[in-house]
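A protein chain is absent from this complex, but the other protein chains hold their places.
Then we have chain A:
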Amino acid sequence: MSIVSCQHLDKKYKKQYALKDLTIELEENRIIGLIGRNGAGKTTLLKTLAGQIVPTGGEVKVFGENPFNNLKLSANTIYVDDQMQFSLEMRIHEILVAAEMFYENWNRELADRLIYYFGVDRYDFHDQLSKGMASTFNAILGLASRCPLTIFDEPTTGMDYSVRQDFYRALLKDYIAHPRTIIVSSHLLNELESILEEIVLIKNGKCILHESIEDFKEYAIGLSGDKNVIQSIVDHDVIIHEKELSESQVYIAVDNHLSEKDITGLKQQGVQMTSVEAADLSMFLTNDTRGGIDDVFKSS
């Protein structure tokens, strides 16, 4: 069953579009990664799904209903990011009491164990926590609430490496025990890759790709070899990424739709074929820069 459906979604802030003609369908009980560069529209999309933002155009349905101002959606969704603003007058243990009151599936034991494990002081106020600790606490809230739609918007901001790894592991374990729809956004795929089932790439407010992670890993291949040889065989339209290795040598990542004939031709000409790492591919596809960083330093 489709839990999230966006049709031609637009969101405009003054003159700039944060989302433009975005169409996407998300199935229930998956872990989905939403990957895009800063400013690609990830937060706007996620906040729209969480009912916090009204789109300027198009249609959005979550659990089959319009999410804005919707009590049913609010009861079944939690949106976690590093900007969560808790009451300045509540201590951590009071926030946990409130969370238990509001969320039907709240698991106190899990919350307590995670709080203990990560060393969050229950008597601190939320704004007294360090950036990393605040993110950790927010993530714990997201996990323990066990909402049918759990949204983590860049949840690991400020967390150190080992905490990030622990968080992703906790997320995966809890998801396996209690399957639900979890959307995790990030500008990088690297650390997320191992826990995701699906990946959605977003660029300039549009969904440019939505694949299962297995298909995504096969999505492209890398070719390195003579520039002229590759360019003569490979159609320019399928090039995802291009990097000059030397005057004559080049590395090109292309759509994995080359014909047998092209592949044989390339191999005969000494072009090396390698798989493209999913993390690299997501970076190539969402890249918004012109050329490579090396081009900036090239003397004209």
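Keep this in mind: a residue touches a chain if its C-beta (ideal position, glycine included) is under 8 Å from a C-beta of that chain, and two chains touch if they have at least 3 such contacts; residues count from 1.
One rule holds for everything that comes next: contacts and distances are computed from a predicted model.
Remark: of the listed names "L-lactate dehydrogenase complex protein LldG", "Thiamine biosynthesis protein ThiS", "Response regulator" or "ABC-2 family transporter protein", the one matching the undisplayed chain in UniProt is "ABC-2 family transporter protein". For the chain left out of this panel, the touching residue among A:N105, A:S212 or A:S248 is A:N105. Only one residue in the set A:S5, A:S74 or A:N256 touches the chain that does not appear here, and it is A:S74. Hidden from this view is one chain, which touches chain A at 29, 51-54, 63, 69-72, 74-76, 78, 84-90, 94, 97-99, 101-105, 141, 146, 148, 178-180.
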